[in-house]
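Here the complex is missing one protein chain, while the rest keep their positions.
This part shows subunit A:
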Amino acid sequence: MRAEAHGTAERWLLATGLLTVMPHALHLPAWLIAACAVLLATYGWLGRQPHAQPPRVLLLLVAAGIAAGIRLHYEHLFGKDPGVALLAALLCLKLLEGRGARDVRVAVLLAFFLQLGLFFYNQTPAVAALALAGTLAATATLLALHRPRAPVREHLRTAALLLAQAAPFMLVLFVLFPRVQGPLWGLPADAHSAVSGLTDTMSPGSISELSLSDDIAFRAEFAGPPPPPAQRYWRGPVLTEFDGRTWHLLRPTFDTAPAYRPDGPVYEYRLTLEPHNRRWLLALDYADAGLGGVRYASDFQLFAERPVRSRARFTVRSRPQAAVGLAESEAVLAAATRLPAQGNPRTHALAGELATGNPSPQQVLQRALDHFRGGAYTYTLSPPLLETDPIDGFLFDTREGFCEHFAGSFVFLMRAAGVPARVVTGYQGGEINPVDGAMVVRQSNAHAWAEVWLPSEGWRRIDPTAEAAPMRIESGLSASLREGDPRPLLMRSGFSWLRQFRHRWEALANDWNQWVLGYNPDRQRDLLERLGFADADWRMLTMLMSAAASVLAAALFGWAFIRRRHADPLDRAWQTFCAKTARRGLARQPWEGPADFARRLAAAFPAQAAELGRIAHDYAQLRYRSPGTPADVRALSQRIRRLTLS
């Protein structure tokens, strides 16, 4: 039976439990969080009732119930997600089951582990702050176990001090511990899971889905002024194959340099790409040669050697006005005019009209653009569904669509009229974050446009969406949408404060990403080289780590030693005495005076009561009666040194 109501340590433990389990609400199932909340509330409530302890059988039943629930929810009990869920539930149950200091310690260790578990899901600064708060509370719980009567502020202060003292060691480990390639926290299974972003196919609706997401796709920091909005076309997958409904990526051929002559004005920028689990990279049209570890595809895409599973950073120089594809191969052009044999008859008919009178490809293009401009097409995020013959349906019936409708239909029309064309997907636009000056491109900037091949000028970018809704390109998505269309949250009017906050937050998160999460083996090597340790292998790192930790520990010890040296010799003698008794299991309480302490010692060590009493008495005399001579103090400290407690 619990003998009394909750003390400070138990209250701290409750706070630790709350601070540890609640952040997990972001990914744990709602029912489990509710169960944990009920368990913690019960613990808090029981703390107010002396002599209350839930029956063990009930706790066992609850534990079994929760385990069964987790098994049902995740369909197994092994792996990261059910593991964390089980731990969270067990922590809450452990509080209810706890009866003594030992159980509090076990619960605190569990809490430490669960705080670590937060990083399995998310590594943002906010999560780090939450975990730090939990760690602080857990440390304070341990302190409260030892000094239950000290005020709460004292616990908090000491815990903060302890963590601060640990910080330099943490920093050494962070900087020097050998790094592995790949995301620091993501477990292998997570790295391949679905991440929102462009895909290698495009069908009606696939891009408009993305347009509601405020997630960052990538950030670009320009060395000079950024290009004007109308030139911000970030090239992604180029889709050439069409099966009547969906556009597909054509397996491109690769080279180590771009297949065009780069000229015209150049924009240099550093691009930080969020992981999307695909191999393609994004860059402004058209990237210059000389990117390390990047392959240039024949359709001017950039590919990494392996899928981007952690934040990738590379410096690109782009020349938007370069002429590309002047000498395009027959095979590419053939692929760019291929259409399914069946379907969309009305579009074929329209293409026949455009091609009457044997016009040049330029003229066909002009006529098609005129058709798009004059066709009363509406740009909307929620177009009506298209059944069979989606191109026909869009061009002639619904006339409402998003960029994928415009781009897909336009390319289809051009091909039907005999002009090679293809769909390019990627991102259009980008917004400068006023806090750090970087351009942020979000998933809502996802876009699709067309490229048309003209014999005299090669591939020319045509954006049919711009013909129907020029505002999309000049002013962004929001300005071009109809009243009542759903918008990404950040684009709604009346949310400017939110946008401000988001800018600041993203700038902070970027620094965090660059310096904390992005600290990969390359950066570690760079840093060590700058410190003068070239080619550091793990042995070197281990040595450096031990050396740094030793220096830090020596500094801390030195500090403590100097403080002790400055202490009065009588104080030192008394501290030695108290340390000696503490080793035998009887520590002087910090506030305990010599006479009170002597009484406790006499009870604990009756055989040596006289000697212990004498020492305490001498100390009290020297400290609180008359200072005595240095010889008196020396005599006392010798007496203390000779003392052996049995």
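Going forward, a contact is a pair of C-beta atoms (placed from the backbone, for glycine too) under 8 Å apart; a residue touches a chain by one contact, two chains touch by 3 or more; residues count from 1.
Note that contacts and distances are computed from a predicted model.
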{"item": "Listed names \"AAA family ATPase\", \"ABC transporter ATP-binding protein\", \"Branched-chain amino acid transport system permease protein\" or \"Neutral metalloproteinase\", with the criterion being the UniProt name of the chain not displayed", "value": "\"AAA family ATPase\""}
{"item": "Touching residue (missing chain; options A:L116, A:A133 or A:A150)", "value": "A:A150"}
{"item": "Contact residue for the chain not shown (choose from A:D263, A:D370, A:D511 or A:D596)", "value": "A:D596"}
{"item": "Footprint left on subunit A by the chain that the document does not show", "value": "147, 149-151, 153-154, 571, 574-575, 589-596, 620-621, 623-627"}
